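Below: one structure in structure tokens.
Only one protein chain is missing; all other protein chains are in place.
For reference, chains read A, B and C in written order, and residue numbers begin at 1 within each chain.
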Amino acid sequence: MVLSAITEFAAQEPKIYGLIIGLVAAAILASVINVVAMLLVWLERKVMGDFQARYGPNRVGGRWGVLQLGADAVKLFTKEDVIPRGADKPVFVWAPIVAVATTMLVAGALPFGAVIIDGKEIPLVVANMDISAFYIEAALSIMAISAFMAGWSSNNKYSMLGAFRGIARMIAYEVPMGICVISVAIMAHSLNVVEIVQAQSIWFVIAQPIGFVIFAIALITDLGRMPFDQTEAEEEIIAGYNTEYSGIRFGLLYFQEYIVMLLGSILLVHLYLGGWNGPVIPVISFISPMIWFFMKLIIVLVALIWVRVSLPRFRIDQVTDLGWKILLPLSMVNLAWAVVVGLYFA
Amino acid sequence: MGISDVIPLPVAVDKELEKWTIWGRPLTDVWFTTTEKIHEIIDMGPIKNVLNWGRKNSLWFLMQPMGCCGVEMLVFGCPHYDCDRFGIFPRATPRQVDVMIISGYITRKYLPAIKNLWEQIPEPKWVMAIGECAISGGPFYDSYNIVNDTSKFFPIDVFVPGCPPRPEKFIEGFRALQEKIKQREDKRGY
Amino acid sequence: MTTANDVLSALQSAFPGAIEEAKVDPERQLWATIKPDRIVDVCKYLRDNHNFDHYSGAAGVDRIDEGLFEVTELLASHGAHQVVALLKVKTPRDNPSVKSLTGLYWNANWYEREIWEMLGINFEGHPELYPLLLSDELMGAWPWRKDYKGYPDYNTAERAIEKVNPEGYTDYSFTPTEAEIKAGTVPFERPKYPTFREREEMEIKGESEMILHMGPQHAVVPGPFLLDILVDGERVKKAFLDVGYIHKGIEKIMENRTYTQGIPITDRLCYMAALTNNEAYCGAVERLLGIEAPERAQYIRMILEELSRIQSHFLGTAEFLTLIASAVYSPFLYMIIDREDVLSCIESVTGARINHSFVRFGGVRNDLPEGFKDMTLDTLKMIRQKTEEYKELFSSDSIYQKRMEGVGVLSPSDARRLGVSGPPLRASDTPFDMRREDPYLLYKDMDFEVITRKEGDSKARVEVRLDEILESCYIIEQCLDQIPSGPIMAEGVPKRIKPEPGEAYYRVEDHRGEMGFFVVSDGSEKPVKVKARGPVYAYFQALPPLLEGVYIADVVAIAGSMDACTSEVDR
Partner (left out) sequence: MVLKNLKMTLKRSMSGVEVTRLYPEKIMDLPDAERGVHVLDIRKCIGCGACARICPNDCIELVPYARGNPLKNKKQQYPQVDYGRCMFCGLCVDDCPASCLTMSKVFEIAGWNRDDIVYSPEDIAVGMYTDQELAELAEEARKAEEEKKRKAAEAAKAKKAKAAKAKAAEEGEKGSGEKSAKNKAE
């Protein structure tokens, strides 16, 4: 009864129906992503503990400490909201919102795996665009702007230094990262992430090893994780651009970091590790792409945490040096390689 | 100043609503309300327990080593004692912490600085005195430059003796604070 | 080889009449009282002709009975000979004034400023005589004078006045009471240290410059101190240092305790080197008493001090790692894990993790427990293996090399001029180690190497520390082999310590450098003056010139590689 009404409505007003479905999907996506990001924080603390011969959270919520992040969230979201005197109030208030909003924009275009129905692969993506790879790349760089807003508006010298560092780093690394995405697109003959995944009969990590390394480094830089966390280097500039943020606003920035980490890893999996591609598992063929996708994702996430606990931090000038002097030329080489292999031998 | 003051409701509705109660209070108090009233309601009900559960399990402290106890504070965060087990976590900026550990001698010169730090911490916040110097001046009680009684300046919730206290004592102190928060006995009354 | 007698005779012939009284006691120490107007000449002569290029401090003594202040200058040499010259200058109590040595020795600056603010002795020719450790309100009270009446001041907390300043923060001031003004214990003049605003107005020249206030609370610091750095973008142009945030007045407190009660206080001087501080203080008092610890006690002391050196070097390196990496950086945590093992070895003997209060006059507190040897040997084996691993890590990793090589370079001549000692000095190609230079305990029987490096940068300093850990392991193994049985306390040590009137200076190799205690006794139960010459004081003084022209990230790397301990600076 209801179903038939809906189908009728969909047939009559396809545009409005599409809009409603899109909004519902976006809402589900936003809440799911937040929960997953919280799980990710928990995962990081546990894995970090494992690397460091300790346990990590194991008190709150049973033996595994799964509710630790719940406690953190409750605390952060009920803390006093301080806007420092002398801060540029509107910008200060909007910075975390912009940060989270841009991550959601990225999330909209990223496929979160795929399901197989009737032998047909259906990617789980909210907005399937022709240029989604490029769109994601562009939206990721907007995040540096939100960090800059946060740093600039705080009326704090440490924040400002962090913001400047963020911008300098972003400029140095967006270029090689963009070139890497282009190389991938050339090889896949498409800028659509879904098509890029489908084009990977051979994973691009094998076809373009240099590109993979450059993209991985640039991605870590974009995420602002060790050894590239100069924007919030605790030992140098206190907490960088979020020094003055507290309570719920800091909570947003804090979780946003992890959401970006999740999305960045998904992007890496899609572009280089063959996304959800993998041999179909017979019994549960319905979700077998999802299983492959999540396995790859978790390996990438753990690797990111592993790098974080084991490497010391670069100085900001060394970071930009690395970006301009090494990664950029190498990405050019990679581009040439991609053009040669992708266009002439394919 | 609530919504009801601005937009007068029809009398009939008002009367009907007055009969409804929540946690023994008229619903109108909650429904058309001010911030203070919300706080009152939260204080009464079980929501406060949930909030306090979150707060007590996520005590981030200010990384502010001041003396011998500072060294043990460092060790307290390291694998052998692993404060992360309890959700305790060091942060470098006062804006993002809940607990300030006074881990050493407060001198006349340092008192204004540490008081500023305390004022920068957003509510709810707690303070712990760790080590003799923070409690009473310790070995330096008769010095010309030491503030003896720290509790005159800070609402200290937990006193942890030791010179310096073993890292276990830091855990003990934090657990005492958690218990205090749970029982709503802390000095500032959260 | 120059001996103290040679120096004395040379001085007497060069400056007839300038030396009022002199003695040589013990062999390598020259005590002389110099006429106040000739002190600069004498020091210049000693520096130029007898290699006294190491200014290791100055102590001011208040001789209230005689109506005099004495300022004792401690001069030594960086390895050319082992003589320590302790040159005394006397000045009347009313209107005291002494000639400044800042023209001769760069690092005399802080020592003289400290004596000035504590005792009120004016130093003629000192370039910047403004407060160092004390806050402005205590200036002029001269707290180290024997007739300082504000002492003991139990009521500081009650007298504090709260006032909200224009920036919205609460200021505290301790305004003196009427009674205190009458009693004359309060400031009569207040030379001001420049405030933040004044400094910013003075120093900032260009549009792109700003002053970054690192501290008093900052993640970089091992204790509160204020490092103002004038930065242009990411480059540091100039650095200013303000210490004294945890000035506790240890030297004054020790004057009000008996000799025995002073031992636990020396622990708190620098908590990482509690055992060597004990050793230096007890050594000085033993010299005054004329006793010597039995052989077994000396071995026990050596074992524990070397163990303590290992843990201190581990912590120093680990802290440095957090500063160039972050607090979640794993090798830092691994070092702390290894350090815990060493700590439990020490704890099994002394019963405390950090502040041991273990050394006693003429012996040690208790004997080694059973099974200590096996436990220690096992730990040492593990430590050796781990240290080798860390060394390999440092030498092979390219990020480390980028962050450490050529950062904060101290040339050998600069290092000597700035008065630095310990690992930073040895990293600058100067084999200067008290264990070799002025052997105390039984170090003269031990076989070990003084580690040096040529480069003088942060990397060299870290490598010196790691190598010293290996050397310490070797020394401990020798000690454990050779340790005899016997008593652990010397005979005839009185229960109430009352040394004969006199002075003694005793220096040891702290984990961070040269640590010396200068103790003056007047025959009573309490010392007249205890002066601690700490190594970190010298490092800190050398920090601002080192920081010029580096990046902000390097500020923490350099400060960390120095392995500073604020508690000892402020005392």
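We adopt the following convention: a residue touches a chain if its C-beta (ideal position, glycine included) is under 8 Å from a C-beta of that chain, and two chains touch if they have at least 3 such contacts.
Bear in mind the structure is a predicted one, so any value in this text is a computation, not a measurement.
Participant: Give the labels of the shown chains that the missing chain contacts, considering the complete complex.
Facilitator: So, taking every chain into account, the missing one touches A, B, C.
Participant: Of C:103, C:194 or C:264, which residue touches the hidden chain?
Facilitator: Only one listed residue reaches the unshown chain, and that is C:264.
Participant: Looking at C:217, C:308 or C:355, which makes contact with the chain not pictured?
Facilitator: C:355
Participant: Can you work out which residue in C:366, C:385, C:413 or C:524 touches the chain that's missing from view?
Facilitator: Residue touching the absent chain, from the options given: C:366.
Participant: Name every residue on subunit C in touch with the hidden partner chain.
Facilitator: Residues touching the hidden chain, for subunit C, are 257, 260-265, 267, 330-331, 334, 337, 340, 344, 347-352, 355, 357, 365-366, 369, 389, 392-393, 396-399.
Participant: Please identify, in ascending order, the residues of subunit B that touch the omitted chain?
Facilitator: Residues of subunit B in touch with the missing chain: 79-82, 85, 132, 135-139, 141, 151, 157-163, 165-166, 168-169, 171-173, 175-176, 180, 185.
Participant: Just checking the interface: what residues of subunit A touch the absent partner chain?
Facilitator: Its contact residues with the unshown chain are 50-55, 306-307, 309-312.
Quick note on the criterion: only the chains that are shown with their structure count from here on.
Participant: Could you tell me the distance, in whole angstrom, between the mean C-alpha positions of subunit A and subunit B?
Facilitator: Their C-alpha centroids are separated by 34 Å.
Participant: State, to the nearest whole Å, the distance from the C-alpha centre of subunit A to the C-alpha centre of subunit C.
Facilitator: Whole-Å distance between the two chain centres: 50.
Participant: Mark out which residues of subunit B touch at least two other chains, giving numbers and ranges.
Facilitator: Correct list: 79, 92.
Participant: Can you pull out the residues of subunit C that are in contact with at least two other chains?
Facilitator: Correct list: 218-219, 327, 333, 337.
Participant: Sort out for me which residues of subunit C touch subunit B in the complex.
Facilitator: 134-135, 137-138, 141, 143, 148, 150-154, 156-158, 160, 169-172, 174, 216-219, 221-224, 244-250, 252-253, 256, 264-265, 268, 271-272, 315, 319, 327, 333, 336-337, 340, 353-355, 567
Participant: Please give the residue numbers of subunit B that touch subunit C in the complex, ascending.
Facilitator: By the definition above, subunit B touches subunit C via 62-68, 70-72, 74-75, 77-80, 90, 92, 94, 104-105, 107-117, 119, 139-150, 152-153, 163-164, 166.
Participant: Which residues of subunit B touch subunit A once you look at their complex with the stated criterion?
Facilitator: Those residues of subunit B that touch subunit A are 50-51, 53-55, 57-58, 79, 82, 84-87, 91-93, 95-96, 98, 120, 122-124.
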